[in-house]
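Other chains of the complex are left out, but the ones given are in their true place.
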Amino acid sequence: MMTAGETARVLVQALPYVYRFAGKVVVVKLGGAAIDAELDRALAQDVLLLRSVGVRCVLVHGGGPQVDAMMRRVGKEPEFRGGLRVTDAETLELVRMVLVGKINRDLVGTINREAIEEPVAVGVSGEDAGMLVVAPRESALGFVGDVSHVRTSVLHRLLNEGLTPVVSTIGADEGGQPYNVNADEAARAIAVAMGAEKIVYLTAAPGLLENVEDESSLVRRITSNELRERIQHESVSRGMIPKLRACADSVDGGVRTAHIIDGRVPHALLIELLTDEGIGTMVKREADW
Amino acid sequence: MMTAGETARVLVQALPYVYRFAGKVVVVKLGGAAIDAELDRALAQDVLLLRSVGVRCVLVHGGGPQVDAMMRRVGKEPEFRGGLRVTDAETLELVRMVLVGKINRDLVGTINREAIEEPVAVGVSGEDAGMLVVAPRESALGFVGDVSHVRTSVLHRLLNEGLTPVVSTIGADEGGQPYNVNADEAARAIAVAMGAEKIVYLTAAPGLLENVEDESSLVRRITSNELRERIQHESVSRGMIPKLRACADSVDGGVRTAHIIDGRVPHALLIELLTDEGIGTMVKREADW
């Protein structure tokens, strides 16, 4: 049981953050890996609670494992080169169906089921209104693209109307040809283009660890330069590198802070945003904590 | 070669329609059957031209054949009862993937490729922001629903921003469970709920025919009562009945006119809307032609 003093301390800490983040954009990147339904519900609640006090969340999702499953179901073997999916025309169509037609739908459904008044989640693909403009990465990979430009207006418009966009990261080149885009990268590009206050990566780890073996060795705050040094010296978990690099790129691109938090802790998003301490790792450009 | 007089006559006829339809909503229902790419382009151009002079088009699409193909690809045999697809949970997921993740995407892509300035098409599913609220039809059909309510705000908002919504007809019940919805019916429900000026069904016939055998026996104008009588007396093509009934229901529900036109004629939509004569069949509540 908490005392009045403890309760007051949480409230006195939280309100200035509520004030500061009201009207600001927060991009939240979720993995596509199967997530516990309870955790999904807690995340949906966090997004809805933040929205209720004016925070403008944009959700961006990936979906590698589900794409693999679908491909195998229609008798195609997934193929990767340098960690990236080789994407021929048929694969692209399957990726698009799974991301836009299944994972995005499920997320939209979860948020809308948790919404108290009206459903507010709206699925968006990067092709809609030409949101994600891409250039092909390399011919050997097929239809895999890099984001060259983000048309943010449709996202701003939905947010202005009180809606919460859930983004699938299929883009299109200027001629209208669709491409598969890495979701961590797309989230960063969106956050930078929208002038987001924050980008938050939900992972299956507490955040950046001093010692990869020790989950209690959490690095709470780090500048983008320090982070780049650690990446270069390989003193970080290998699997974490793309997210860490996206964090550094985000804050150097103008996002005020980037966060890596533990998607396995219920309401981690709320705690990270509204307490002084936070729960994961926060990346900033300058060490002006 | 047209004379100045002929050209003037088309212009003098067209401008009052342009004036009258500016700011009005026109719902256009397309089939999911494979359509010729040239025709698709001409339709996309019509929608974009109408949009440029202020007509607010909403596209609604179906997709039966493509769903069948996908089901067979993953080894499932489509099953129908009374013309409606029996839809278990797995089928529903496939329907949703094909409609939202493939057909909708292709239409959005075609329109965006034809757009001269910025891409304007945006895919929307009936689940987004709880747009299509449905009730289950009958348990034997599984997840097949009827539209009980349409939340039109997301469509109005997109149109207000100059965007063109392309709607897939997946809905959800109040608890958030998704359902498959018949596209002709969904188009009607949307048109009525939006207070549309027109609903236009693109078909593979010239319109309603006096004599089903004779394509030149086109009925140009008919009231909803006359139409219901013909349906009752079965003096119409059997396959046309659902669309004809949807036309009668639309105008009785407040849509000013319903149209059945020939999707095989390039720019049929433009001709139907902007000439005195039109090109297909127009249904109105009262015979005040």
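Note that the chains take the letters A and B in the order they are written out, and that residue 1 is the start of every chain.
The rule is simple: a residue touches a chain if its C-beta (ideal position, glycine included) is under 8 Å from a C-beta of that chain, and two chains touch if they have at least 3 such contacts.
It should be emphasised that the depicted structure is a prediction, and the values quoted were computed from it without experimental measurement.
Engineer: Considering just this structure file, the complete complex holds how many copies of the sequence, given 2 are shown?
Structural biologist: This structure file describes a complex of 6 copies of one sequence.
FYI, only the chains that are shown with their structure count from here on.
Engineer: Taking each chain's centre as the mean position of its Cα atoms, how many Å separate chain A from chain B?
Structural biologist: The separation of the two C-alpha centroids amounts to 36 Å.
Engineer: Enumerate the contact residues on chain B facing chain A in the complex.
Structural biologist: On the chain B side, the touching residues are 73-74, 93, 96-102, 105, 108-109, 112-113, 118-125, 127-130, 151, 153-154, 157-158, 161, 163, 170, 172, 175-176, 178.
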